[in-house]
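For reference, the structure discussed in these notes is given below.
Removed from the display is one protein chain of the complex; every other protein chain stays in position.
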Amino acid sequence: MNEQLLFNVVDLAGTFAFAISGATAARRCNLDVFGILVIAYITACGGGIVRDLCIGAIPPAGLTDWRYLLTAVVAALLTIVAYRWVERLTYPVRLFDAMGLGLFAVYGAHKALAFGHNAEVAILLGMVTAIGGGMARDMLLARVSIVLQQEIYALAALAGAALAVVGEYLHWPAVWATWLPILFCFGLRFASLHYHWNLPRFGRDRQG
Amino acid sequence: MNEQLLFNVVDLAGTFAFAISGATAARRCNLDVFGILVIAYITACGGGIVRDLCIGAIPPAGLTDWRYLLTAVVAALLTIVAYRWVERLTYPVRLFDAMGLGLFAVYGAHKALAFGHNAEVAILLGMVTAIGGGMARDMLLARVSIVLQQEIYALAALAGAALAVVGEYLHWPAVWATWLPILFCFGLRFASLHYHWNLPRFGRDRQG
Partner (left out) sequence: MNEQLLFNVVDLAGTFAFAISGATAARRCNLDVFGILVIAYITACGGGIVRDLCIGAIPPAGLTDWRYLLTAVVAALLTIVAYRWVERLTYPVRLFDAMGLGLFAVYGAHKALAFGHNAEVAILLGMVTAIGGGMARDMLLARVSIVLQQEIYALAALAGAALAVVGEYLHWPAVWATWLPILFCFGLRFASLHYHWNLPRFGRDRQG
């Protein structure tokens, strides 16, 4: 399979899974049809838009590339018209979501490096690309960020972005530098889902 | 009446109405006087600031143009000192709000096109200009976005922005390309308010 094609397929599959998670949450919060579309789109593209603003890539790719918008809209419409069916898809959606997490983190880190920024910027913005949309979704739905609470999620994104930067600095071959960090992030995320790995927490109550 | 003058009047009337809605909501949430001013300003100018960041118009107009700040501050102070009077103004405030919605959406779309961006960017950022401030207001007040729940609101903004882009691409005369989309968005919003048109929704509970 052509490598660029594989990259594009995983990219859009991740966008699709992110949009599903946004649409599902928005539907539960009683938003109207159009609100569900908006939240789905922001969940899928919000992280990349913040990354592009921070590295100076104007206009952000999430706003100019119709494929992301279309993918998010299709995912949202599916969630609206075939909710019971989508609910039964929990497993594949989580699979795509974990793949998207890895790919977004690695792609975000690479893009920051390509724009000439340093390793710290690349790692932080790689993570932002992967989890920023989910954080925006939760802020818009007025709930505490799930990406900062549930099984290893944000940390997996950070690990993927960091490994991508290491790969660039060590001049790994392009295929390795792209797919090894993606698989590492995906594996860490998926294992933590499967085995219910959680980072320690200390809270006594939800009211700050 | 001079056309540019009319545009400016509607622009500031919309800013005023947006700021009133922000100040009213902030007052109900028990913010202090200065917090009410901050929320009023963000509600009025937040959408335009995000648009300007995304199209590369630095610094954002909402930060440099003292007329927006002054309008927002006056609206907030009115809401503070004459709350009962402002409460009775629900109808004109909604009228201005709907006018502001149309004007912000169309102006945002035009500005994005003027900065050389494509139709998708223009339509999305036109909508962001119109509803972004309200979304920021609701996030700061920790409640689910009302603009994504109530009668047709965000969709009216999208429709106005899309019609504005169509007008530009078809080279309509400037007056038509500006005012027809504004009136269309305004009419759609106001009719949906008057007749209680709502988009379908599916939620069972507010807790995601």
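Chains: A and B, in written order; residue numbering restarts at 1 for each.
FYI, a residue touches a chain if its C-beta (ideal position, glycine included) is under 8 Å from a C-beta of that chain, and two chains touch if they have at least 3 such contacts.
Given the structure is predicted, the values throughout are model-derived calculations rather than measurements.
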Full-complex contact with the absent chain, from B:Val9, B:Leu63, B:Leu89 or B:Leu183: B:Leu63
Positions on chain A contacted by the hidden chain, ascending: 53-56, 112, 117-118, 120-121, 124-125, 135, 138-139, 142-145, 147-149, 152, 154-155, 158, 198-208
Footprint left on chain B by the chain that the document does not show: 25-35, 38-39, 49, 53, 58-60, 63-64, 66, 69, 80, 83, 139-143
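Heads up, the rule we're going with is that only the chains that are shown with their structure count from here on.
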Distance between the centres, which are taken as Cα means, of chain B and chain A, whole angstrom: 29
